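Left out: one protein chain. Kept in place: all the others.
And now, subunit A:
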Amino acid sequence: MSDPNLLTSDVEEALRAGVRDLLADKADADAVLGRVESSSPLDMDLWRTLVDLGATSLPIPESLGGQGAGWREAAVVAEEVGRAVAPVPFLGSTLATAALLHLSDDTDAQEALKSMASGESVVVLAIPLSGPVDGPLARTVRSVADAGVATRFLVPADGGLHLVEAASVEPVVSLDLTRPVWDVTFADSGVRLTGSGESAVDSALLAGSAMLAAEQVGIAEWCLTTTVAYLKQRYQFGRPVGSFQALKHRLADLWQSIVLARAAALNAADALATSSADTRVAVAVAQSLCSTVAVRAAEECVQLHGGIGMTWEHPAHLYLKRAKADELALGTPGKHRATLASLVNLPG
């Protein structure tokens, strides 16, 4: 097996700069905080700007109106979405994109991808954010991310994947303010797409998990950078608090974990992009590690800010809530390690 490419290219860095600038402008901490308490917690103006930039359709082929790039580029966007905890339906639509790409021989699937690429519709995969459960089509699926802005749903039911227009969507009070979840109830109607629903969901979970890992790296980096900047300028005992070794060592350890997490996340995106035979291992490694690192980074961020870190006003809590919800999303770290155990022959 030759080494994966774990460097980002100039093109990828240019994409990053574009998305980062946009998010810094349209989704700064005040804007996000204001948004999450409003009646429309997701920022669809921002989403449309991302659509126009091409940042939401990177893995969709050009023949279907997408950018014809791939999962490495999508991972760059995911990381920036995480860094800004941007309230946009990125994850829900990433999961749907991957499932539809898997079934892209089906003309309805092609049509759905086209309308996603153009921004005409937002398609969301109707699974609980914590991971899929199968059942009949007519049922309520709890805790679906981004469902409140979906115009269509992909519903796994009876072994197939169904494209559904009509559903009743109930907001719930969510732990993660910037990626709230909804309960969605489906009636017994929709188009069953040709092909195996199970394997479509499986590939959605693989791609979604890899993108989530990139997002977690973005979250962790924001938390580290913000904490370092604060500790440089916060004085106690006549010194910057950041000059105390007990804190410096904690931050050095966190930085070291992020170095590893970044390599693992890049590897997962690269494995997906190159359809590597190693993709499952790469994703399990990335998802179990990056989840843990992002939560630790957010917890350190709150603690090392002291009282201000406990306030609603400071954005640290948005990152803590996103990081903790991301840890549960698409399988906990322990679940990914259990997957890994069988993949690499380390039975329990």
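We take it that a residue touches a chain if its C-beta (ideal position, glycine included) is under 8 Å from a C-beta of that chain, and two chains touch if they have at least 3 such contacts; residues count from 1.
FYI, contacts and distances are computed from a predicted model.
With the options "Acyl-CoA dehydrogenase family protein", "Peptidase M42", "Oligopeptide transport system ATP-binding protein" or "Transketolase family protein" in hand, the undepicted chain maps to the protein name "Acyl-CoA dehydrogenase family protein" (source: UniProt). When you scan A:Val133, A:Ala187, A:Val259 or A:Ile308 for touch with the missing chain, the hit is A:Val259. For the chain missing from the display, the contacting residue among A:Leu289, A:Val302 or A:Leu320 is A:Leu289, taking the whole complex into account. Against the chain not displayed here, subunit A makes contact via residues 3-7, 224, 228, 231-232, 239-240, 242-245, 247-249, 251-253, 255-256, 259-264, 266-267, 281, 284-285, 288-289, 334, 337-338, 340-341, 344-348.
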